[in-house]
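Of the protein chains in this complex, all but one are displayed in their positions.
Chain lettering (A, B, C, D and E) follows the sequence in which the chains are written, and residue indices restart at 1 in each chain.
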Amino acid sequence: MNSIQHLIETALKEDIGPGDITTDNLVGPDLEGKGVIIAKEPLVIAGLDVARQVFECLDSEVIFRAGYKDGDVIKDGGTVAEVEGKLRVLLTGERTALNFLQRLSGIATCVRLYVDELANQSVRLVDTRKTAPGWRVLEKYAVRVGGAHNHRMGLYDGVLIKDNHIAACGGIIKAVDRIRANVSHLVKIEVEVSDLSQVKDAIDAGADVIMLDNMNIQQIKEAVAFINGKAAVEVSGGITKKGLKPLADTGVDIISVGALTHSARCVDISMQVEAAD
Amino acid sequence: MNSIQHLIETALKEDIGPGDITTDNLVGPDLEGKGVIIAKEPLVIAGLDVARQVFECLDSEVIFRAGYKDGDVIKDGGTVAEVEGKLRVLLTGERTALNFLQRLSGIATCVRLYVDELANQSVRLVDTRKTAPGWRVLEKYAVRVGGAHNHRMGLYDGVLIKDNHIAACGGIIKAVDRIRANVSHLVKIEVEVSDLSQVKDAIDAGADVIMLDNMNIQQIKEAVAFINGKAAVEVSGGITKKGLKPLADTGVDIISVGALTHSARCVDISMQVEAAD
Amino acid sequence: MNSIQHLIETALKEDIGPGDITTDNLVGPDLEGKGVIIAKEPLVIAGLDVARQVFECLDSEVIFRAGYKDGDVIKDGGTVAEVEGKLRVLLTGERTALNFLQRLSGIATCVRLYVDELANQSVRLVDTRKTAPGWRVLEKYAVRVGGAHNHRMGLYDGVLIKDNHIAACGGIIKAVDRIRANVSHLVKIEVEVSDLSQVKDAIDAGADVIMLDNMNIQQIKEAVAFINGKAAVEVSGGITKKGLKPLADTGVDIISVGALTHSARCVDISMQVEAAD
Amino acid sequence: MNSIQHLIETALKEDIGPGDITTDNLVGPDLEGKGVIIAKEPLVIAGLDVARQVFECLDSEVIFRAGYKDGDVIKDGGTVAEVEGKLRVLLTGERTALNFLQRLSGIATCVRLYVDELANQSVRLVDTRKTAPGWRVLEKYAVRVGGAHNHRMGLYDGVLIKDNHIAACGGIIKAVDRIRANVSHLVKIEVEVSDLSQVKDAIDAGADVIMLDNMNIQQIKEAVAFINGKAAVEVSGGITKKGLKPLADTGVDIISVGALTHSARCVDISMQVEAAD
Amino acid sequence: MNSIQHLIETALKEDIGPGDITTDNLVGPDLEGKGVIIAKEPLVIAGLDVARQVFECLDSEVIFRAGYKDGDVIKDGGTVAEVEGKLRVLLTGERTALNFLQRLSGIATCVRLYVDELANQSVRLVDTRKTAPGWRVLEKYAVRVGGAHNHRMGLYDGVLIKDNHIAACGGIIKAVDRIRANVSHLVKIEVEVSDLSQVKDAIDAGADVIMLDNMNIQQIKEAVAFINGKAAVEVSGGITKKGLKPLADTGVDIISVGALTHSARCVDISMQVEAAD
Partner (left out) sequence: MNSIQHLIETALKEDIGPGDITTDNLVGPDLEGKGVIIAKEPLVIAGLDVARQVFECLDSEVIFRAGYKDGDVIKDGGTVAEVEGKLRVLLTGERTALNFLQRLSGIATCVRLYVDELANQSVRLVDTRKTAPGWRVLEKYAVRVGGAHNHRMGLYDGVLIKDNHIAACGGIIKAVDRIRANVSHLVKIEVEVSDLSQVKDAIDAGADVIMLDNMNIQQIKEAVAFINGKAAVEVSGGITKKGLKPLADTGVDIISVGALTHSARCVDISMQVEAAD
């Protein structure tokens, strides 16, 4: 059972607990029904497969027909998907399925706006680790659906050396040397720097990526010129949608934005259920 | 292990995976450090105990000193808490602890704004089941911290009879009768209605709470007058912060707002770490 | 995986461990067989679906045909169900399936005797939380199958204020006020009282249900008269089957009896297995 | 985490769920209290350590002082144990702790009556696998506490060849030979037989134990004489407490009785809680 | 879910983690493929069913066709099995399936060499508890596939009294008496002894099996003669393949060899995958 299935099971357990006392007592086990999932505002859909799994987790015989695929834009009022199966299953699973859809689509929709801002520019827009605990894999998926890229998945699949690490090792060059000796040769090493002197150390150390932390546009331009392709350049920290273009124009390779995940609001998606004739 | 501890463990696993390859390789296991958690904007703090548990889950000897208690307002720049312990533990746990804090405090801060809107009015502002899957208990806790109340926790601890249930049973009265015979006498029965005729049925059925679904102010006033204290009255559906006061003035008892949880954004909280001398 | 499936898996694991060394070594994997589950005494059957799941958990292709539905009375010698499938599966699953059936049917059979005692009376007979740890949902289900009702499922879906809670709050009225402010409006509040003075407080506090604890018949009558419909009345404590009718005649609304679950004995159910020709 | 700790956690989860809404809202987190666990009828106590673990699982700082050890007889009114700690913990854990104690002590008390019936006889009284699913290890423990012995723990730690196994193999001798070749040399082989001809086969096969299934006293005597110490002899099936002595007089070595576990009723144990001064 | 399924899931999780980033990004979800599993050296195959389950765990529609059954000898270059299904599933599951096969077949192949050394001798070659943690059931299975037998599965299904146990009890006879009174009558009692005086005690105590610990050939012969069939005789400790035959000639019943599991090396098995046309 992978982490997404685990979250789906957890979600159903926390909502249903020992039982949906309303539905179990009022709706016969043999009644069939149909649910229509509808976008109540324009959105970029994400999580269709998760929503399908929510219903299938309750009853493997549910039929879930998506009218779109993840990443598609759906207009206000558009039919996202139709679900057919036991009426009990539709009513009990509805809220959980929507809770996944509204949140994942909210992220994808938010990301798309940022991505559009950078149209025709080669810079790579990436997310951060500022995700809702338990949702890392799903939120990073929604970011890709929206059109941006992922930074590392966690603390295990990429090296990011920050000031505390540097201090504990006695300098950037020592830190990079030591980490290179200890991690897989398939993992890149990124160093966070705050001034040109550190940029120079990072290049001397052979860092693969250099993160410019909270520098202004002018400082970024200087750093990019100095680095001159010897490492990839990332900027990070307090970046707004409006600030994207000027940043991209500095020639950096990567812009990371926490707001892609931590400040996206849920989009409005609802489900109309009706009993079969 | 309760559901919150489970989410904390899941969160640490998804971030750390097989290991924090940067910190484990660069920071010695015996180095001590101190972290200061800081509010980067005004906020209502929530989740201090969760943040503490994140660090303790990594190392039971961490010392976590909160300067506030959940529900307190903290100004921009205020010190939320201080953490002392192994430098490794501070660096590895930092992001997960902040991810909990920024989200829970975001909800509490949002809720407080709604609550303030209803100052001096006796109506009860409640949340919904529109929560992030896996976070139900925590988000509902943050709602209470913010000053509002909870609707039912899930499908198991309250009865809410909707149109599909009514249709499946052949009417409101039959539905209420059947459910009353089958659930514990400690569980109240709420019926969602869309017009006065249904209100009448719900009263005749002895419903404990009547939810007026998407009625306008005038209709709500009529319903309240008709019900006249024979059941508690809840309104729900598309309610904005601005719309709260006029709704409260109709005399309803309960207003439920999904946005309390599904549209709150994370607040900005950061942590400054430094090695001990 | 819900809590019942979890208990079924636990049960199979504790019985089979690393393997059924007798059957695995002596019965070929392709041999087919048939099992007939038989009532060895008159009983109210409960748990048919659980028994089916036990075998299906071992092999999803087992066919389980129940001759009755939960709640039916079966005579001594009656065929409860037939199971067809791999002989190995029948032999390995037999004891676990019967262990569920004999216990759940034992409760349903016991409950039916209590229910019959109260025939034609409107009082509601309910269970308590005196259940076998791990079996709460199943035992409460068997109580409903037997014809009685459930009290709250646990500490989370109903409020029951007892003497210690009252003392900690400084009185019944304060306790009810505080709890009403903190729990969902769909949860009823029950107060346990031991004399008329407390009854009065509970009514003044607006308690939904009042539990009369260990009062004698005369005291109960006085309390019922005093309460006069302003709250539901429950009696509890040391109630025998013989004592039910006199209690019901006092006009109380609810009688709770721990013996429904904690003192029911298992009924005798066996399974005859034979290899297919 | 062993299986008992797992059952304790499951029990607390099913009772507390998302929270003890009464206690959490009415009893301050710092209030201390004391609980006295009292026998409400004469009993053989069993499960003291389990009860202790229930409270410790909620709060490791609870102090649990047992006045007896498992297996002791306690009179009506005797103090089983005292528990000191947070009042919240006492109130929330009370029911679960008692649910374990009342059931395990019920089995031990029942077993003691059977054991006393066989005083001064060398026959070994043993239980069966007719236990409550999830409770195998605990119930078999209570049987030992009561003074009887255990049959095999499950299908994995002893061989018991029954009619279906014999038929599938083509005879007792083939079955015993095959199983001896496949299981550890530390596991004994028991064969269930229904007549003297099968007894002879079992001896020829070198069975370690022979179970006489539903034979009458006369047949048992003949079988014991025939076996004459070449194998241990067990009798099983429909044995009552009154029937124990005559069975023991036949010279059998082992008597197995399902009723030790499946028909024991819970004994009455309660807990008086009071807040500390 | 039994322990083997659990290990398979664990294995897939540890290899795949949040995703097979190479395959998921490069191979379309609908591409079909075929894999041929090939022996790269002569071997005794073991674990075919486990390998099948690995792929089925990823996709229940995979078709796994084994050309052999566990225990068969396969020549260098022989086709162990063919797997058909989604190309993604074959590529993602390949390494895990092979990791199981190469290790289990390695043990079976090693065991077969020991077994062949003892051809035509009645002595029973058995394994020990020196297995890789997490692999006990699987490694003991591979031992049986190789042609040897199992000692006890763990500390729960057989008694083995060693010097510390004897010392704690005050002698072999006291130890055997006490344990016989407390364990199931289906469990045999083995005593480890280091000289003839202890052998005598073990026989007097009625031990079922006597383990001669680190005795030389001459001592073993004397012990066997002394025991003379009154108990089974096991030898253990530092036994090489070459030393087997002389040991067997002493007349002992059981020889236990830790090297069967702890020193077997993996055999070389690979998988050739190709996309379907």
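Definition applied: a residue touches a chain if its C-beta (ideal position, glycine included) is under 8 Å from a C-beta of that chain, and two chains touch if they have at least 3 such contacts.
Predicted model, so just to flag it, every value in this text is computed and none were measured.
Student: Among E:I74, E:L91 or E:V193, which residue is in contact with the omitted chain in the full complex?
Tutor: Going through E:I74, E:L91 or E:V193 one by one, E:L91 is the residue touching the chain not shown.
Student: Write down which of E:V36, E:I239 or E:V273 is the residue touching the left-out chain.
Tutor: The missing chain is touched by E:V273.
Student: Just to verify: which one of E:V159, E:A205, E:A223 or E:V252 makes contact with the chain not shown?
Tutor: For the chain that is not drawn, the touching residue is E:V159.
Student: Which of these, C:G17, C:G33 or C:G106, touches the one chain of the complex that we don't see?
Tutor: Of the listed residues, the one touching the omitted chain is C:G17.
Student: Could I get the residues of subunit E that touch the absent chain, sorted low to high?
Tutor: For subunit E, the residues touching the absent chain are 3, 6-8, 10-11, 14-23, 25-28, 31, 33, 87, 91-92, 95-96, 98-100, 102-103, 129-137, 153-157, 159-162, 164-165, 167-169, 175, 178-179, 182-183, 187, 262-263, 265-266, 273-275.
Student: Go through subunit D and note every residue touching the omitted chain.
Tutor: These residues touch the chain not displayed: 1-3, 136-137, 153-154.
Student: In the complete complex, which positions of subunit A touch the hidden chain?
Tutor: Counting only subunit A, the missing chain is touched by 124, 126, 144, 149-153, 156-160, 181-188, 190, 208-209, 232, 234, 253-254.
Note that only the chains that are shown with their structure count from here on.
Student: Considering only mean CA positions as chain centres, point out the chain farthest from subunit B.
Tutor: Relative to subunit B, the chain whose C-alpha centre sits farthest away is E.
Student: Which pair, C-E or D-E, has more C-beta contacts?
Tutor: D-E
Student: Taking the mean of the CA coordinates per chain, how far is subunit A from subunit C in Å?
Tutor: 45
Student: Out of subunit A, which residues touch more than one other chain, so two or more?
Tutor: 3, 14, 16-19, 136-137, 153 - these are the residues of subunit A that touch more than one other chain.
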